[in-house]
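To start, I am sharing the structure in question, which I have written as structure tokens.
With one protein chain withheld, the remaining protein chains of the complex are depicted in position.
Residue numbering begins at 1 within each chain, and the chains themselves are lettered A and B in the order written.
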Amino acid sequence: MSELPKARIATASLAGCFGCHMAILDIDERLIELMKLVDVDRSPLTDKKRFTERCDIGIIEGGCCNEENVHVLHDFRRNCDILIALGQCAIMGGLPAMRNAIMHSDAPLRECLDEAYITGKYIRNTTHNVPNDPALPLLLDEVYPCSQVVEIDYQIPGCAPTGDVIFDTLFKLLTGKFRGFEREMIRFD
Amino acid sequence: MNNGRNGTGANGLTASSCNVAPVPQAEIAAICDRFGNDKHRMLDILYDVQDRYRSIAPATMDAIASQTDLTRIEVEGVASFYSFFSLTPKGRVTIRLCDDIVDRFCGLKDVVAAFEEVLGIKVGDTSADGAFSLETTPCIGMCDQAPAAMVNNVMLTSLTPETARAAAEALMAGQSPESLVSDRFNELSPHERAVRMVENNVRHAGAVLLGPVPEEAGLNNAVGMRPSQIINAVEESGLRGCGGAGFTTGRKWRFAASEKLDRHFVICNADEGEPGTFKDRVLLTERPHLLIEGMTIAARAVGAREGILYLRGEYVYLRELLETVLEERRRRGLLGKEILGVKGFEFDIRLQLGAGAYICGEEGALISSCEGLPGEPKTRPPFPVSRGYLGYPTVVNNVETFCHAARILGQGAKWFHAMGTEGSHGTKLFSVCGDCLNPGIYELPYGHTVWELLEMVGGADAAAVQVGGPSGTMIGRDSFHRKLTFDDLATGGAIIIFNGQRNILEIVEYYMSFFVHESCGYCTPCRVGNVFLQKAIQKFQKGLANPEDIDYLKDLSGTIIETSRCGLGMTSPNPILSTLKNFPLVYAAVSKPSKDGIRDTFDIQSAIDGARKIAKRRSYIFDKDFTQ
Partner (left out) sequence: MSGTEKETGFTFTIDGVEIKAHAGQTVMEAADAAGVYIPRLCDHEGLRHQGSCRVCTVKAGGRSVAACTQPAAPGQAVENETPHLTKMRRDLVEMLFHEGNHLCPICEASGNCELQAMAYRLDMTEATKFPYLEPCRALDASHPDIALDTNRCISCGRCIRASQDVDGKGVFGYVGRGIHRRVAVNGENLADTDAQVSDHAMSSEVCPVGCIIRKRVGFAVPIGEREFDKGLIGHEIEEKRK
């Protein structure tokens, strides 16, 4: 196994809570085993902000709620052979997608921002403004699961997925043994 | 703690119900009374309530429920199922424009515009003074004289922007819908009224139905026969159901006759809803006696004393004509007790008007509808022949089938069997419409090729023919040699012709929207799957589909066909599957692989447009001329 060339992986957190990345750390001591198989390129874990070269696997946490998410996801799709959606937000929008269902007014985005920053019951926003710094990416009309923006090759379900299922899946993919999930490992929560 | 009915009766009138105008309980009670407070007559009750109050409001439903011993939610379940019932107020005159693909290709858009302009309302709206509602509705069975519209119970056909404008102006000026037909409307006979509104367009009369038909020859013979002899004759004739499914009529009757229950029913399916089909309309107009004769023969064969003629709501303009025929036959001793003087031969028919639901053409759904329920198909087994209407053995046959049966009893099984081809005996009515010179009704023996029919109708330059309506098959010129028989190209009668100018994807998308609109929603695959199919076709129309989407269409269609509960879901993917098979280039031409695995269906520009307006700035990522 050690003779195999190492695979290059990259990770990104889009509209998620970073919980799936924390779950990667739940792999615990098996991380050492995993690191024998991979080099990590662009990732919050390495703090590399750009791809240094083409990657074998890209791992995406979170769906797309703003234009920057879409940009990053496009970048990952273009630079990775295999793209994995990690966790429910990447798979189906997750918590952020709650806004898709509550947005039923004529100006849904406006209403959403107002409630989040101005009119919400528990808001303490002394400026009474919706943040609008030019550096802030524009929000999308709704939250999109990754598979609606780019083609996704694999999904690892869970909120967050356990360290076990992440390790198991990655290990099997890297060694060409992935044939689907053990049923006991499938969780959407 | 109680039975819900009493509990909610009291509760239902608290809280928000108080804001509603008081319901004239006595009037509602009188309407329900007229139908014996019978919950099985719910459609009739709802029609009368709606005619009286222009809507079926929540408080009215409470009153109907208590009168008919139902819960309000049960009444609401029925009222909200049928397109012709409304829970919100409608205009005193409701104009329903037929929105079939054939009407669209015949200039519907300009007709709609004329109505909208004169009435000052858009499709889907009701005018502020409550005078008019303007709606669209799927095929109303007038495709040979499209565009067409229903104005309350009146039919307008062959509309042009000019005639539409004139009609709308007359209505605006306070004229009644009936006066659009004739200023002497009241003096016309029901038959005269019907043919003034709607052309029969009989282009070719065959030997069985539309040629000369001797009066009551079948029934006169049938009274001299034992029930088993009648069934034998129908079976020997080779007659198969003309509604589309093609089940052997004699066998159906035999099954029902073999059930030893004390009540049996004979139901005529005059819910001709398959877009492009209008042959039963012509029989109902020109051969109503033959139809009732056929039903009466069926009643004798299976031992039924009660029958129902289920007339689609769109054909309400024929109700009076049919009621008159029924009344006349009762008077002449052809219905009622001791028919033709034969002791113990008793049979009568009530007319049940449908209310805008294609699914009610399905046998089980039609029975549900007759029972005053939402038009949902029934679980089979048991089949209607053993447990049908109200749980009794029931024969349901199409209008044309009953007419054939009457002729078979009159002329003999051999006579009928000799026409047509092996396995497809007798003649068939074809309702031809679309891009041809002579749309209308053609009665032909089974076995003609599509070419032969096209030549007859003046449609030889057809590029595509939809045989059997949306649930049938669309074929191209390379298949026009195929035969119109049960074993090759089966059809309930619809032949829709499209020339080379027509966009196949537009037709397919329309048919999918039709099935989405008409699915009853009972089972998952039909309710949800058809919506997904329609959305997928829209992707092709927009040029955003990938080659893999072709596999997706086939795959999803397969699931819907295999898991759906009734014939609607089992055939609804046919527009897609038959065009994929016969017009593959149509799909291939508009699909392309997505570049770099990035989905074309996701449109970043429209996704950020709202935010751009709120933030009053452009995107620094996706707007090329971002300069701020």
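Simple rule for what comes next: a contact is a pair of C-beta atoms (placed from the backbone, for glycine too) under 8 Å apart; a residue touches a chain by one contact, two chains touch by 3 or more.
Remember, it's a predicted structure, so these values are computed and weren't measured experimentally.
Q: Which residue, A:Gly58, A:Gly93 or A:Pro137, contacts the hidden chain when the whole complex is considered?
A: With A:Gly58, A:Gly93 or A:Pro137 as choices, the missing chain is touched by A:Gly93.
Q: Please pick, from B:Ala113, B:Ala245, B:Val528 or B:Ile621, the residue that touches the omitted chain in the full complex.
A: Here the residue in touch with the unshown chain is B:Val528.
Q: If the hidden chain were put back, which of B:Ser564, B:Thr579 or B:Ser619 would touch it?
A: Of all options in B:Ser564, B:Thr579 or B:Ser619, contact with the hidden chain holds for B:Ser564.
Q: Suppose we count only contacts with the excluded chain; which residues of chain B make the list?
A: Chain B touches the missing chain through residues 1-5, 7-8, 11-12, 14-17, 58, 71-74, 76-77, 80-83, 357, 374, 379, 381, 516-525, 527-529, 531-532, 535, 552, 556, 558-559, 562-565.
Q: What residues on chain A make contact with the chain left out of this view?
A: Output for chain A: 85, 88-89, 91-95, 97-98, 100-104, 142, 145, 147, 151-155, 157, 159, 180-181, 183-184, 186-189.
Everything that follows uses one rule, which is that only the chains that are shown with their structure count from here on.
Q: If you average the Cα atoms of chain A and of chain B to get two centres, how far apart are those centres in Å?
A: The computed centroid separation for chain A versus chain B comes out at 49 Å.
Q: What residues of chain A sit close enough to touch chain B in their complex?
A: Residues 66-68, 70-71, 74, 77-78, 83, 107-110, 113, 130, 132, 134, 136-142, 144, 148-151 of chain A touch chain B in their complex.
Q: Can you tell me which positions in chain B touch chain A when the two form their complex?
A: Interface residues on the chain B side: 594, 596-599, 601-602, 604, 606-612, 614-617, 619-622, 628.
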